[in-house]
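First the structure, then my questions, so here it is.
One chain of protein is taken out of this complex; the other chains stay put.
Showing chain A:
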Amino acid sequence: MRGSTRFRAAAAVTTLSLLLLTACGGGSSSGSSGEADPNGTFTVYGTEPQNTLIPTNTNELGGSKAVDPMFAELVGFKGENAEPFNQMAESITTTDSKVYDIKIKHGWKFHDGTEVKAKNFVDAWNYGAYAPNGQINSTFFENIEGYADVHPEDENAKPAADKMSGLVVKNDYEFQVTLSAPFSVFGIKIGYTAFAPLPDAFFKDPKAFAQHPIGNGPMKFVSRTPNADIKLTRFDGYQGQDKVKFKDLDIKIYSSQETAYQDLLSNKLDFIETLPPSALAGSKYKTDLKDNLVTGHLLGISTIAIPYYVPGYDNLDLRKAISLAIDRAQITKTVMNDTYVPADGYVSQGIPGYRPGVCKFCKFDPAQAKMYFQKSGFKGKLTIASNADGGRKEPLVAACNSIKKTLGVACDFVPATDFGQWRSIVVGHKLTGMGRADWSADYPSIEDFLNPIFRTGASSNDSVYSNPQVDAKLAEADGTADKDAAVKLYQQAEDMIAQDLPSIPVWDEKGVAAKSDHAKTAGLDFRRRADLSTVEVTK
């Protein structure tokens, strides 16, 4: 009997420790009383920024979540439909799409109390473009006249100047931008993060600034603990229309989305802009989240590129056959659990200038697909390559199966270990078959879906597509000052691209995010971030 007494003692110890655990952890769930709290804290899921927290050096989601609320650009974009509006700009005028006269609003302040003046924009843009500063976003300034002098194409050449000749300060509240060629979308492009103004404090000591950024946006920097969190608080002197209705923003850095999702379900985290694969599987998220599901529309498009440098793939009939053989509706519904919608053009839905059905070969039509496949005379095996992580693999495997079933041709998914390896394959033109080619726009314009990808020699034209007529049409659209006329020309270019099918549009991401009970309202903006101006938190 002595043994069982000991056992009982052990059981008692276990029970006791469990009780202790109960006392120690838990208990952070908040009563959602429904009353909005203007002094509340909003906690969002974050990842460690990949670069320093400077607008010209931030281009990924982790960093921009912190940088964007801290800075206000000349142009802002409305959260719900990405419509551009003048934010810091009083007016942006041009007659020829080449010379832009920009007036800024009076009385706007940086978080350190200094006023935002025209020279803060000019200095910041010059800093961003100057090659020795090695800023990640430097290419965004390439339209401005004099860019080649500060950022020579030859990497060994020394820059001839450290200021772009196209930027001239007229007075404290006005400056003039001259572009090297007419570009009608410049007035929207300057809404991108890289075009934010920088205070004088930055130029005195850029390194110290990166540790403690000073912006002109709705939220100001409080503190940052690497790998743990970035804290911002409301800037009460903010004059813009996207003011926030809560006080503190806590960007909590997670190493795993799964953990963040568990935290969200227990109200320890208020917002996550992307759901982990385990929650998407079998649409579990719909029952988990109910009213806390937040949907938006992201400015992105997923396509399958068919590189022109791969032998045998430069065959229009084959492209048509492949495109017609993919059952987009079924894959987005079953494999992607309704987080995507079928794509039917090269522009994301919701962008001004989007038209349904631009891509005539983007519907599922097995009979026609087979017909074109016969005509193509293609022999051999098809492959689709992509990085396999982050849920990229499953829909492409499904697309491959759909092609296989329809055309009766072998089709394999070829995985790359991670995004880095995948990018080096794509950039090095080492694909041996089709490859994933997703694009998300930096600013909401039809132009950003065409120029960087389909113009001959463009920065992201990874499948070396080249059509002189498309180039000419895009150049014509760039040079058209009238916005509506420009959009029409871009649409014509898109039509021509849809004839050539350099890549096959497959799906368009809806954007599925989640909020906690603690957040009364929260929207998802087109850049896959919480739209902070819509957020209200309860006590």
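Rule of thumb we're sticking to: a contact is a pair of C-beta atoms (placed from the backbone, for glycine too) under 8 Å apart; a residue touches a chain by one contact, two chains touch by 3 or more; residues count from 1.
The rule is simple: contacts and distances are computed from a predicted model.
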Candidate names "Nitrogenase iron-molybdenum cofactor biosynthesis protein NifE", "Tryptophan synthase beta chain", "Type I-MYXAN CRISPR-associated protein Cas5/Cmx5/DevS" or "Oligopeptide transport system permease protein"; UniProt protein name, chain not shown: "Oligopeptide transport system permease protein"
Given A:G34, A:P226, A:P311 or A:G457, the one touching the chain that is not displayed: A:P226
Touch with the omitted chain, as defined above, among A:N171, A:Q241 or A:Q421: A:Q421
Touching the absent chain when the full complex is considered, from A:T52, A:N120 or A:T274: A:T52
Hidden partner chain, residues of chain A it touches: 3-4, 6-7, 10, 17-18, 20-26, 28-29, 48-52, 59-60, 63, 131-136, 138-139, 151, 155, 207, 210, 225-229, 254-256, 258-260, 262-263, 265-266, 268, 418-424, 427, 438-440, 452, 459-460
